[in-house]
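Before anything else, here's the structure in question.
With one protein chain held back, the other chains of the complex are shown just where they sit.
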Amino acid sequence: MITIRYFASLREQLGKEQDQIDSADNMTALDAWNRANTGTKPPDNILVAINQSYARLDSPIGSGDEVAFFPPVTGG
Amino acid sequence: MITIRYFASLREQLGKEQDQIDSADNMTALDAWNRANTGTKPPDNILVAINQSYARLDSPIGSGDEVAFFPPVTGG
Amino acid sequence: MSVLIKSAAYDPWQVLADFQQQRFGASAAYGATAVFTGTMRDFNEGDTVKAMTLEHYPGMTESQLEQLIDSAKSRWDVIDCLIVHRVGAINPAETIVVTAAWSAHRSAAFEACRFLIEELKHNAPFWKKETLGDDSERWVSENTPG
Partner (left out) sequence: MSVLIKSAAYDPWQVLADFQQQRFGASAAYGATAVFTGTMRDFNEGDTVKAMTLEHYPGMTESQLEQLIDSAKSRWDVIDCLIVHRVGAINPAETIVVTAAWSAHRSAAFEACRFLIEELKHNAPFWKKETLGDDSERWVSENTPG
């Protein structure tokens, strides 16, 4: 099982906070996105975190991982 | 009348806080020093203020002025 | 703890006083402290902003901010750093963020303090949503440089 989390404007656009999907061999963060959001491409400026560390769309993921997608950060 | 003030290590070395001297025509800060401290040259790194603004040893002074001499500043 | 996430309004000066007292007590090891505080303004990009909501990624936020402090400590001769950040519903004139660095030397304190706020703005997972004068809402799309 892989947990996918969405934050901020992306969360509002998608209308959901998270997805749970089954894991498969050789998955990337992008694969997880595509499985959970069929037909919707990730925004160009999307940021990716795997297990709460920054990663990339082509970073590998596996069972038990938490993948997060969010827009550019605007804190401070 | 001209008031001459001394601060910090210079005050301690000279053993005085201030002098009062008569003014004369075309006096400079250095002239005031020399009149008040006969035979003692001002230290090389001396700073000069006239009426509480930075000046130089060759800056002109006149009656009623306050001339101050002090070592490099070390505040902050 | 050198990273504090606050869900209610706080007095930045009190937080600094408390942290410094707790961390250093009557020790005279540091000589220089540099502090930045960011306060919510009531305008942005020409519009009135009545209120703001700050979303964050709990867990990742704290670990990112702790990494920033570790990074500052490895780059400059600083004794300790503090980062405080507000989340949730915020009103104008309330403090959003505090970054601070304690050092024996003022250049290290200034540079570490500024590094913390710049890196925080570019890397820490926080997102601002503004409520404008007409009650419409908008997400802030990106942070401005400098």
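Per-chain numbering from 1; labels A, B and C assigned in written order.
Keep in mind that, in the parts below, a contact is a pair of C-beta atoms (placed from the backbone, for glycine too) under 8 Å apart; a residue touches a chain by one contact, two chains touch by 3 or more.
All values derive from a computational prediction rather than experimental measurement.
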| item | value |
| --- | --- |
| For the chain not depicted, the shown chains it touches | B, C |
| Among C:27, C:74 or C:136, the residue in touch with the chain that has been omitted | C:27 |
| Positions on chain B contacted by the hidden chain, ascending | 5, 7-9, 12, 49, 52-54, 68, 70-76 |
| Absent-chain interface as seen on chain C, which is shown | 11, 13-14, 16-17, 20, 24, 26-43, 92-93, 104-107, 109-110, 113-114, 117, 146 |
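The criterion applied here is as follows: only the chains that are shown with their structure count from here on.
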| item | value |
| --- | --- |
| Chain A and chain C, separation of their C-alpha mean positions in angstrom | 27 |
| Rounded Å distance between chain A and chain B, as computed from the means of their C-alpha atoms | 73 |
| Inter-centroid spacing, chain C versus chain B (mean Cα positions, whole Å) | 49 |
